[in-house]
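Apart from one protein chain that is not included, each protein chain of the complex appears where it belongs.
Right after this comes chain A.
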Amino acid sequence: MTVIVTESLSKRFPRVTALDRLSVDIGPGVTGLVGANGAGKSTLIKILLGLSPATEGRAAVLGLDVATEGAAIRERVGYMPEHDCLPPDVSATEFVVHMARMSGLPPAAARERTADTLRHVGLYEERYRPIGGYSTGMKQRVKLAQALVHDPRLVFLDEPTNGLDPVGRDEMLGLIRRIHSDFGISVLVTSHLLGELERTCDHVVVIDGGKLLRSSSTTDFTQTTTTLAIEVTDSDAHPDGTRAVRDALHARGIDTNAEAGGLPGAGHILLLTATGEDTYDLVRDVVADLGLGLVRMEQRRHHISEVFSSSDEQRKEAAGHGG
């Protein structure tokens, strides 16, 4: 069962190509859509909501064609925009009830669902006060509530963590996780930060310049691209243990980098790319052979910039082969 399918979906405006033959297949669960600003995330959401026709290609949401069944799609999905969208002079309750009715819920059900949904997103007594007085975190919760109030089968969340402090960010990510695990609603969440989506999503789709860069489950993501950080003790035989390990690894064909940044101890940490289980064993054996203590061997999460830089390299290579 797939939730979203696109087949060579393109969207061209007179001067820019927002989406370029994008083909993805997204299943149920929490899916992250990652890309820099202007990568085509919002354009994709608009097309998936059936509000903007694609230039070519086709797409289906919940098995419904976006070109012909937009209204049916919009009845079954929720949408939380990136920008502010709340009138300040009404209370969260009044606003969400109105939005529930706009989704087709009868008046009594709209009120009941509003009370439930606001409680689930963590708004309690303050829901009777005008929205103008809310903090950014509370406003984000109201925006989320209006997207969930009609119990959709899928929600599109456009940059839901924007403007939140680290605590608010973690709470929002936890809430997004619960939308799937507790509420049973599939989620497509966009962000320009891969790191925060990795923790929340089952699946991550990375797009850049309207092109698909990568689509894989989060576990694949970390396995194929893991960066290992290792730190070792010094010994009498090897007064500079870090250097000894680096030379030994180099002799076996593994290049290492010193960790960048001026943090204390940064010079003692070696970074290397793990290609699989073998690399772990190799590091263990090298360190053991040298008679050093292994203080730390941990995975470093991949950052979006690394995904982009590797794609840039690929592109350069491709261009090189072409020319």
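Assorted remarks:
In this section, a residue touches a chain if its C-beta (ideal position, glycine included) is under 8 Å from a C-beta of that chain, and two chains touch if they have at least 3 such contacts; residues count from 1.
In this text, contacts and distances are computed from a predicted model.
For the chain that is left out, the UniProt protein name among "NAD(P)/FAD-dependent oxidoreductase", "Probable dual-specificity RNA methyltransferase RlmN", "Membrane protein" or "ABC transporter permease" is "Membrane protein". Note on the undisplayed chain: of the listed residues A:M1, A:A71, A:V167 or A:A251, the one touching it is A:A71. Considering the full assembly, A:A109 is the residue among A:V5, A:A36, A:L62 or A:A109 that touches the omitted chain. If you put the hidden chain back, the residue from A:D151, A:D170, A:D234 or A:D247 that touches it is A:D151.
In the full complex, the hidden chain is touched by chain A at residues 46, 49, 51-52, 71, 74-75, 77-79, 81, 83-90, 94, 98-99, 101-106, 109, 113, 116, 120, 146, 150-151, 182-184.
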